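Dropping the structure in here first, questions after.
Of the protein chains in this complex, all but one are displayed in their positions.
As written, the chain order gives the labels A and B, with residue 1 at the start of each chain.
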Amino acid sequence: MTENKEKTTIVLFSGELDKAIAAFIIANGAAAYDHEVTVFFTFWGLNTLRKDGQVAGVKKGLLEKAFGWMMPRGPEKLGLSKMNFGGMGPKMIKHVMKKHNALSLPQLIELAQEQGVRLVACTMTMDLLGLQEQELLDGIEYAGVAAYLGDAADAKVNLFV
Amino acid sequence: MTENKEKTTIVLFSGELDKAIAAFIIANGAAAYDHEVTVFFTFWGLNTLRKDGQVAGVKKGLLEKAFGWMMPRGPEKLGLSKMNFGGMGPKMIKHVMKKHNALSLPQLIELAQEQGVRLVACTMTMDLLGLQEQELLDGIEYAGVAAYLGDAADAKVNLFV
Partner (left out) sequence: MTENKEKTTIVLFSGELDKAIAAFIIANGAAAYDHEVTVFFTFWGLNTLRKDGQVAGVKKGLLEKAFGWMMPRGPEKLGLSKMNFGGMGPKMIKHVMKKHNALSLPQLIELAQEQGVRLVACTMTMDLLGLQEQELLDGIEYAGVAAYLGDAADAKVNLFV
């Protein structure tokens, strides 16, 4: 029974490494506190969920292909919101995180899934950006803004990242 | 009587097309769920409410004129927070939104007003950026941070976009 659990929802709109790390640290912390946590991925935030490399069997129109090429494929490819320096910034951050034994973003995502954090991809922006289910991480959910609002209205903590 | 309605507030601080679309999709969704919704526009978010083109009868100092020239005039002129590519990005997003029959930002704003979403311009940042009431959309409200906090303290969902 989860009905008495406190709830936390996070909209991950941004597609940057630092913001995704912050969102997943909060999500994992709330889950460790026994909150029921939902992260709703929309717009550039969806790139956090992309699989690395080309996914077989995906057919796209020209514009969808263009978006697919231009957007980062998964957590290892995200840039920083500040001090990106053409990719040097993310390397520095990853280096110091490893040095301090902090979990990397892919590990934070895995931990979130293990802890039962619900990762929900926004179907409307998937359509707009031409992202298909087989391009995204396994084990996630798909829903629209109505489902997010249903969760948010019940939650104690709601954040837009 | 609206006293028993749930409340949602959104601070729209950012002045980008993608964030404004996300804010208005959430606002309209919450209104459709019968929430009482307030969007509080501050800093660059105020540009979402600007009328297109020069507005007659507005007198400004030099610095206010400069801000007026540099900031986008209304929802059709906003850039993207990512992949703006000197204006190509917004064109691509508008194209795919039209193709998928998604409402455009001006339509989302109109729908919000029809649904009774309160659009509130932050008077303090209007002063700072030299924006005057006749430059902004008709039918909006004007208030300071105290009014926003009054709404937010009553609301179930509070987001900063």
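Observations on the structure shown:
The definition used in the following text is that a contact is a pair of C-beta atoms (placed from the backbone, for glycine too) under 8 Å apart; a residue touches a chain by one contact, two chains touch by 3 or more.
Given the structure is predicted, the values throughout are model-derived calculations rather than measurements.
Only one of the listed residues, A:Ile93, A:Val117 or A:Leu136, touches the absent chain: A:Ile93. Hidden from this view is one chain, which touches chain A at 6, 8, 18-19, 22, 25-26, 29-30, 32-33, 35, 81-83, 92-93, 95-97, 100, 102, 156-161. Interface with the hidden chain, as seen from chain B, comprises residues 11, 13-15, 42-44, 63-64, 66-67, 70-71, 124, 127-130, 145-146, 148-150, 152-153, 155, 158-160.
As a working rule, only the chains that are shown with their structure count from here on.
If you average the Cα atoms of chain A and of chain B, the two centres end up 25 Å apart.
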